[in-house]
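Every protein chain of the complex appears in place save one, which is left out.
So, chain A:
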Amino acid sequence: MTTAAPDVHRVRVRDATRPGGLDGTWALLRLAARRDRVRLLVWTASILIMWGYAAVALDSLFPTAADRQLRGQLMSSPAAVILTGSGFGLDDYTLGAMVANEMGFMVLLALALLAIQTAVRSTRAEEETGATEILRASTVGRHAPAVAAYLLVVAVNVVIGVGTWGVLVAVGLAPGGAAALGAAGAATGLFFGAVGIVTAQLTTHARSASGLALAVLGLAWVVRAAGDLRAQGGSPLSWASPLAWALQTRACVDTRWWPLGLLVVGAVVLLVLGARLGGRRDLGAGLVTTRPGRAYARASLAGSVALAVRLQRGSILAWAAGVGLGAVATGTFTDSVSGMVSKLPQLGDLLGDVGALVDAFAALMVMFFVVLVAGFALSSFHRVRTEEQRGRLEVVLSAPVARTRWLGAQLAVTLGASVVLLVLAGLGLWAGAVSVGDGSVSAGAYVVAALGHVPAVALLVAVAVVVHGWWPRGSGLVWGWYGFSAVAAVYGGLLQLPGWLLDVVPFTHSPVLPGPGASWTGALVMAALALGLGALGIVGFRRRDVPAL
């Protein structure tokens, strides 16, 4: 006894001084890297290829200084400012300035998205499924999952940052500018990864955590665009957006590094906040605690459609709010189109009259929201896979519910909600435009322009139905197709993608509205294809095993 007591005492002291909040971080980091390796490799390769392709393509498309000067004038259009940035170096538009200006912002968005996804997947998503519980019951510290997730974000961003530098130097950009582009991207990734870590502490569902972080990203974009439209080179409002900080390095034009410090400091502040939140809460809990609910379901909650609506209600409402507000905010950019043309008459010469310019701008804004809504549609439809994997589909199908009817209900809710979101987007854009005194495009025209993309969205979903019916494990491919289509639909013009590549993008076959001379042929063909493929997918789903292995 006399010899044992001091030992016990010593153990206690050691435990007290070493909280072990980070134990197991290294093992978790390796686990996350192993689980996500394919996804991370695909993202890394895509981003590096994009940089290389853009530099080579822009160089061959605009070989002389005169070509680039003309291009530079185009890049001061409001649409370009929204999609790329405030336009540094347009007066002396070198290849470096061009690559930085036309590609930089798109890559920032991609890196922010990747960082958010990576952060949430290894934290809240694992917590939601219960995997974290088993891990934390072992010798894994409270903060280890979040720290491991963030280390993975850091690692990926460092790799992509260094890779970007290598690719850009290889295609002939100045090393200093290339380094700034790589670092700006990496710092943006670090910032939004930290945003993801914080939102993962707030919500109980991974889906809501990602959604919240994406909303922060969207808000940052809107603020950046609104600020940059006020003045070339950005206004004080621009500086309110973290996305502007990376652009303000003026990479390849007049490179300066200190704005990246803001991103790093911001990331550190967010991480401290995340650690505070994570250190106080229970495992599996969010900020909102659950209250007792209904002792009976509402009478309206009966049948497959009602169930699908009930399950997606929260997500549909969140999307409606996001799309509606985002559209109003974006619609207010419309007045700067006519303003810009009056300031720069040569822009009008290049692009046609102001009316056509406003129409083109409206069509691009519509396209932007169509791409978002298509993303909603795909993620909404892919819930069918979760239902199957969690064993719920079996229970539903063991009741007298036909498979066709059940899948039809999911499709009806997905497409119905998509149509509602598209109408909201159209109305929001119109309301935004009218609020700044530009009523040149009517509400109806905006709504019709948005609804003209319904067949394209339906086609995307129909392909997902085919994959789900015949090869359910291949759903990632549909996401890949969507990802490419989203980038190409919004940035296709800037990227100068070849025609055959643009042809695989469903949105490019929709009528170009508002404006005269739109053709509906593509939409009709896509609608027919969507019906045919949807039917084919349902046939596959009727024939296959549930659950599919």
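Simple rule for what comes next: a contact is a pair of C-beta atoms (placed from the backbone, for glycine too) under 8 Å apart; a residue touches a chain by one contact, two chains touch by 3 or more; residues count from 1.
Note that contacts and distances are computed from a predicted model.
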### Task
Have a look at "Fe-s cluster assembly abc-type transport system, permease component", "Thioredoxin reductase", "Fluoride-specific ion channel FluC" or "ABC transporter ATP-binding protein" and point out the UniProt protein name belonging to the hidden chain.
"ABC transporter ATP-binding protein"
### Query
Among A:60, A:138, A:398 or A:521, which one is in touch with the chain left out?
A:398
### Task
Looking beyond the chains shown, say which of A:70, A:174, A:311 or A:539 touches the absent one.
A:311
### Task
Taking the full complex into account, find the residue in A:45, A:231 or A:297 that is in contact with the omitted chain.
A:297
### Query
So that we can see where the missing chain sits, which residues of chain A does it touch?
204, 290, 292-297, 301-304, 306-307, 310-311, 314, 390-392, 394-403, 543, 545-547, 549
